[in-house]
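Our next item is subunit A:
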Amino acid sequence: MAVREIKLCLLGDAGVGKSSLVLRFVCDTFNACSESTIGASFMSKTIEVNEQSYKYQIWDTAGQEKYRGLAPMYYRGAAAAIVVFDITREESFHTLKDWVKELQQLGPPNLVMAIAGNKSDLDEMREVSSHDARTFADSVDALFAETSALTAKNVLELFVEIS
Partner candidate 1 sequence: MATAGPYNYSYIFKYIIIGDMGVGKSCLLHQFTEKKFMSDCPHTIGVEFGTRIIEVAGQKIKLQIWDTAGQERFRAVTRSYYRGAAGALMAYDITRRSTYNHLSSWLTDARNLTNPNTVIVLIGNKCDLDSQRDVTYEEAKQFADENGLLYLEASAKTGENVEEAFLDTAKKIYQNIQDGSLDLNAAESGVQHKPTNSRGTTTITTDQPVNESKCAC
Partner candidate 2 sequence: MATSTSEYQHDEPSSPALAPWERFSRWLHCVCIVVFDLELGQAIEDVYPAEAELSTSEKRNICYLSFPDSNSAAMGDTQFHFRIRSDRRLELDSSEVLVDRDSPAVLKPDIAHYYGFVYFRQEKDSTSKRGYMQKSVVLLSRLPYVKFFSVISKTVAEGYFEHGMVSIESSCHDIDQWRLPIPGRTLQLPISGKVLQIRIPSKKDKPGAVSSPEVYGQAIPAVTIVSSVQDVDSFSCLQPVLPHLNVLWELVLVGEPIVVMASTPDICATTVQALINMIKPLKYASDFRPYFTIHDNEFKEYTTKTQAPPSIILGVTNPYFAKTLQHWPHVLVVDSCSNPGLSSTIKRTKNLKGLTTLDTTPGLYTKYLPTMKEDKFIIRRLLKQVPPGTRPQEAQNAMLTRHFLEQTQSFIIPLERYITTLMPLQKNISPWKSAPNLKPFDVEEFIRSLNKAGPQLTSDIKGNWQTLYRKFFKSPNFDGWLRSRQAEILEALQLRQIEMMGAADITAYIKGKAEVEIVDLILRLKDKLVNIKCNNSNVSISEVTRHRLTEHLIFVVSILPPDLQGILKNI
């Protein structure tokens, strides 16, 4: 059976939970105090959807400002990008819009974009409404999901939808 290899990168502000989403997807675990990423970290995982195997090469980029310039190395040649924001921090949603703009201008032409509003388990601290996020996602032709790396909500679904 043929394996389809999918290069995927995660972008977004520091601390929005990109690495936690990846960890949840790849290992199905959660680490409450994970260290911040240097440059980018790489993981891979194979899943089977409708009798087709997909191997994800996941580049989880660092959110810190000093690594920002490196991002093109990771989205270059990528089939999909997941841009993540934290629903409890409005600022992270603004950063997300910048990322989306950069991807539209400089990213690969057929890039599948997905927007993830993470930390959906912290609904009481919410600063970004689902409606606003979804409207934005639709306007840029991106998939959208609210996820929680902590409770695993929607994480797998998001990755599967991308394939």
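If you want to know what made the cut, all candidates are chains of the complex that A comes from, given by their letters.
Basically, contacts are C-beta pairs under 8 Å (C-beta built on N, C-alpha and C of every residue); 3 or more make two chains touch, one makes a residue touch a chain; residues count from 1.
What you see is a predicted model; the values in this text were computed from it and never measured.
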Identity of the candidate that touches subunit A (this complex; choices 1 or 2): 2
In the complex, subunit A residues that touch candidate 2: 1-3, 5-7, 9, 26-27, 38-49, 51, 53, 55, 57, 59, 62, 66-67, 69-70, 73-77, 79, 160
